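Structure record follows, encoded as structure tokens.
Of the protein chains in this complex, one is absent; all others appear in place.
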Amino acid sequence: MVKVMVYPPTSMILSDLVERMGHEALVISKEVRKKINTPGLDSPPLNITPEDTKRGLRYAAVDVPSGVRGRMALIGPMIEMADAAIMVQGGGCNLGCAGCERTNELAGFLLRTKKIPILEMRYPEDETEAKWFVRKIREFLEGLE
Amino acid sequence: MRVTKFVVTSQDSEVLPSDIAQMIYGSGHDVDVKETCFGVMIDGEEKEIDEVVKGIRAMDPSGIFIKDRGFPPGDPRRCRGHRGGGARPGFYMIEYESKILPLISKGLAADAGGDEEEPPTEKAEWLSSDKLEAIIKKEFS
Partner (left out) sequence: MIRIAQLSCGPEYSGIQGELEKAAETVGATLIFPEVDLEDIMDVKKRFGFEVASGDLNLAMARATRIVENPDVADAVFVTTCFRCAEGAIVRSEIRKYIHENSRLPVLSYSFTERTGADTLLTRMEALVTTAKYKGLLSRERQTGLTAGIDSGSTTTKSVVMRDNEIIGTGWVPTHNVIESAEKAYDAALEAAGVKREEIEGLGMTGYGRSLAGKHFNARLIQEEITVNSKGAVFLADAQKGNATVIDIGGMDNKAISVQDGIPGTFTMGGICAGASGRFLELTARRLGVDITELGKLAMKGDHTKVPMNSYCIVFGTQSLVNSLSAGKSREDVAMAACHSVAEQVFDQQLQELDVKEPVIMVGGTALIEGLPRAMEELLGLKIIVPEYAQYIGSVGASLLVSGLVED
């Protein structure tokens, strides 16, 4: 079983495909679950505190907007854990944790430079593309050690 | 650890959210089930949830999709009733991806059937400047 980071890190389709193939999908909701279950933290709704934006400094400098650093405090550790990644672009409806495009660009860059197996696709727009999309992802996941 | 998952049915799946709920109730697993507009939300200990997920997938292998959720159902920190109305951002992402689930379902079914699909044709190349020039001349002549 390989830890596969999916991007957008909120994608239901990608995390489902990864897990039905028997791998572990690294998704943001699992990070959020850890945050909200941390005793003593009270910074609703996500329990992200200004301390997290400092943790985000590991990935982006202090002159980068706080929202990027706070998101990176969630996404950065996932990138560090990832053994492989599937990134999907297009669609135009990335919100919340994936709602800042600068964060998405930085996360994509960090994944690409990590030298792990990566599959980059676009959301399918018709049946032919969808069949190809599923097949490519299956082949990619099967090829992971 | 307790975990929460969204179970979303593709629009063209014949499985209804109520069927999934019935199956879970009948399975005897200690899992909370809440029906939503996309399918159901399930909440319980990780081991129980993993077992239940296997059963749910078997109901329609290419028509049911499952995703983790950070917050348990109705958590006041996220529930819109407690947080000034308006859906949380993740709701729109699920709605967006739900719209293309019928395509993914077809992809999964075809892949399971061993279809050797040809790759989609690449998008058209840029028009050559000669062709563009010819079009302009024709249009403005």
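So that you can tell them apart, the chains are marked A and B in the order they are listed, and the count of residues begins at 1 in each.
The rule is simple: contacts are C-beta pairs under 8 Å (C-beta built on N, C-alpha and C of every residue); 3 or more make two chains touch, one makes a residue touch a chain.
The structure presented is a predicted model; accordingly, all values stated were derived computationally and were not measured.
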Out of A:Ser15, A:Ser29 or A:Asn94, which is the one that touches the chain we can't see?
-> A:Asn94
Could you tell me which of B:Ala58, B:Ala87, B:Ala112 or B:Leu127 touches the chain that is not displayed?
-> B:Ala87
Contacts from chain A to the absent chain lie at residues 42-46, 48-54, 63-71, 74, 92-102
Touching the missing chain, which residues of chain B?
-> 80, 83-87, 89, 92, 95-96
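Quick note on the criterion: only the chains that are shown with their structure count from here on.
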Could you put a whole-Å number on the gap between the CA centroids of chain A and chain B?
-> 16
Hey, which residues of chain A end up touching chain B in the complex?
-> 8, 10-13, 15-16, 19-20, 25, 27-33, 35-36, 44-47, 91, 93-99, 123-124, 126-135, 138
Tell me, which parts of chain B touch chain A in their complex?
-> 3-4, 6, 8, 57, 65-71, 75, 77-78, 83, 88-90, 92-94, 96-98, 100-101, 103-104, 106-108, 110-111, 115, 117-120
